[in-house]
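Here it is: the structure, laid out below.
All protein chains of the complex are present and in place, except for one that has been dropped.
The block that comes next holds chain A.
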Amino acid sequence: MEQTKPFYDFCVPYNKDDSVMRALLSELVETGYKTVAIDQSFDHSKKEAGKRGSEMFPEPHKIEHLRREFQDKLRILQRITILYVDVNVAHAMSVSQNLRKFNLIAGQPKTDAALTHCCTAFNGDLITFDPAAGSRLLVNRKAYQVAVRRGMFFEIKYAPSIADSNYRKDMIKVAQNYCTKGKSKNIIFSSGAAHEFQLRGPYDVANLAFIFGLSEDQGKNAVDRHCRQLFLKAESRRLGKTVMFVKGNGPIVFSDSSEDEQSTEDDEMKADAFEVKDETEHAIKRLKMA
């Protein structure tokens, strides 16, 4: 299974300036984060209708040098946030190869219809909102419940609320809406920090639950357990249906049998194991042929 370590910050906006990225990642390491996602935005609504071809999503930015630099300290994932207004995005997403290269896909609806679509049918992992647009879009109870049943997560970014008190009001309103409509289920906190001074430690972030209407446990889960669940869901979406072969390392030893019996059983099991291996190889060949 894919290993990740707490704590998580799934929204570190990408910056072309490497020194800014390095400062951000160093601060994340220092404050105790182990798994982060570098975010890049894509506005689907700005694409012209005529140009909506088979591949409209961008490739992930090249961050191998950052991964190498922080390889022992941080696990760096890549995320795309798709801003959209209509359901046409669903078709574009289904045919896109580039989207598979991202670890996480977030949807940022711009209209009420898009928000409902995001909750009920969006083929991503995460629903986020634009702090600059204010609290214009509020999710309704039914859509929230459908989203939770589908395993979608709702994101609350804390950096805009640090940067501007107006954003803070909107943020609290949106968070309170999540609280009243869906008891703040499936919420994750992430930073969305433009520079390192907007980052806060995971315990401080969990403590923000106090103003966002979450319980203490929900606050802790929002930077730890829910993020892990989100990551696993995203991985399963990326990999799709997977065939698994389970191979034993040695023979099964029954404790109630004598040593002699065991040795004969071991021989038999080894023979069986070889047969099973042969069969598996045949099955793989057949799959490849198909």
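In this section, contacts are C-beta pairs under 8 Å (C-beta built on N, C-alpha and C of every residue); 3 or more make two chains touch, one makes a residue touch a chain; residues count from 1.
One rule holds in what follows: contacts and distances are computed from a predicted model.
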(message) Can you work out the missing subunit's protein name as recorded in UniProt? Choose among "Multifunctional methyltransferase subunit trm112", "Catabolite repression protein creC", "E2 ubiquitin-conjugating enzyme" or "GG11731".
(response) "GG11731"
(request) Identify the residue among A:T81, A:N103, A:Q198 or A:N221 that touches the chain left out of the display. (result) A:Q198
(request) Looking beyond the chains shown, say which of A:I63, A:L208 or A:A222 touches the absent one. (result) A:L208
(request) Looking beyond the chains shown, say which of A:V12, A:L25, A:V89 or A:I162 touches the absent one. (result) A:I162
(message) Using the document's contact rule, name the residues of chain A that touch the chain not shown here.
(response) 31, 161-163, 165, 168, 195-201, 204, 207-208, 210-211
